[in-house]
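Up next is subunit A:
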Amino acid sequence: MILLNYIASFFLIVLGLYCIVVKYNLVKTVIGLSIMDYGVNLLIITIGFNPGGTAPIFTWGELHPESFFVDPIPQALTLTSIVIGACVTAMSLALVMKLEEQYNTIDTREIRRLRG
Partner candidate 1 sequence: MFKKLIEESTGKSPWLFHINAGSCNGCDIELVSVLTPRYDAERLGFKLAGSPRHADIVVVTGPITAQSLPRVLRSIEQVPEPRCIVTMGSCPQSGNVFRGSYSICGPLSKYVHVDVDVAGCTPKPEAVIDGLALATQILQEKRRAMK
Partner candidate 2 sequence: MNMLSLQHFPIYSIMVLFLGAFLIVIFGQNKVFRHTVALLATFASFFFMAMLFKPVMLEGQTIAYWLGNRVPAGGYAIGIALEVDALSLFFGLLVSCVVFVACIYSIQYMSHDDNVPQYYTLFLMLAGGVMGLVLSGDLFNMFIMVEILTFAAVALTAFRNTANGALEAAFKYLVVGCIGSTCILAGTIVLYAQVHTLNLAQMSALIPGNLSSATKLAFALLFIGFCTKAFLVPFHPLAADAHGAAPASISVLISGVLTKSGIYGLIRLSYFLFQSMALGTMQFWLVFLGSVSMFVCVTMALAQHDFKRLLAFHSISQIGYVLASVGLCTAFGISAGLYHAMNHTLFKGLLFLAAGAVLHETGTTDLGKLGGLSKKMPHTTVLFLVGAFSISGIPPFNGFASKWMIYQATYQRAVETGNIGFLLVTICALVTSTLTLASFVKVTQSVFFGQLPKEYENVKEVPFGMRLAMGILAAMCLVTGLLPNMVTRYLTEPAARAVFSVVDYINNMMGSGYAQSAMAAQPLNPDVSFASAGVWSPVSWLCLLMIALLAVTIVAIAGKYDRVSIKTPENRSGKYDLFYGGEETVYSQVGGDDLFWGFKHNWRHYFSFMHELHSGVVNDYALWAVVALALAIVYALIVL
Partner candidate 3 sequence: MILEAVKYLAYVLIFPGFLFCFLTGLLLSGIDRKLVARMQKRVGPPILQPFYDFFKLCGKETIIPAAANRTVFLMAPLVGLAGLVVLQLFIPVFSFTAFSSVADVIVILYLLLIPALSIMIGGGATGSPYAGVGLSREMVTVLSCELPLVLVLLAVCKKVGAATGTGLCFSLTEIVRYQMANGSLLGKLSMIPAAVAFLMVIPGETGSHPFDAAEAETEICEGMLAEYSGAPLGVYKLSHSVKILSMTSLFVMLFLGGIGGGIQNLVLALGLAGGAAGALTILLDVIVLFLLCVILTAVAISFVHAVTARLKIEQIFKYYWTVVSALALVSLVLAWYGL
């Protein structure tokens, strides 16, 4: 089960990279970025997950050495990472819109005024 998660996250990251490298459509590039991001999020969650652990929510005094719970830090990290991912998507989509206005295309092969 856990192994499947790792494979899936690896697959998502590679899929995202593939999408960025191969697709010439700006929107698809943005989608690729998001997919890559999800892959990493999945990876983080998987690392923090302990099979059979409880949710890491304890009140004062409830915590004792034999309590078995999933690692809370990666979950916190994931939240941050998701927020950042959302910002990136928003920002890049805004840029894509502006680019479309200026260049009248969303094909990366035609958006290359800066080169050489």
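In picking the candidates, the idea was that all candidates are chains of the complex that A comes from, given by their letters.
In this text, contacts are C-beta pairs under 8 Å (C-beta built on N, C-alpha and C of every residue); 3 or more make two chains touch, one makes a residue touch a chain; residues count from 1.
As the structure is a computational prediction, the values presented were derived from the model and not from experiment.
Taking any copy into account, the candidate from 1, 2 or 3 that touches subunit A in the complex is 2. Those residues of subunit A that touch candidate 2 in the complex are listed here as 13, 17, 20-24, 26, 29, 33, 36-37, 40, 43-44, 47, 71, 73-74, 77, 80-81, 84, 87-88, 91-92, 95-96, 98-99, 102-103, 108-109, 111-116.
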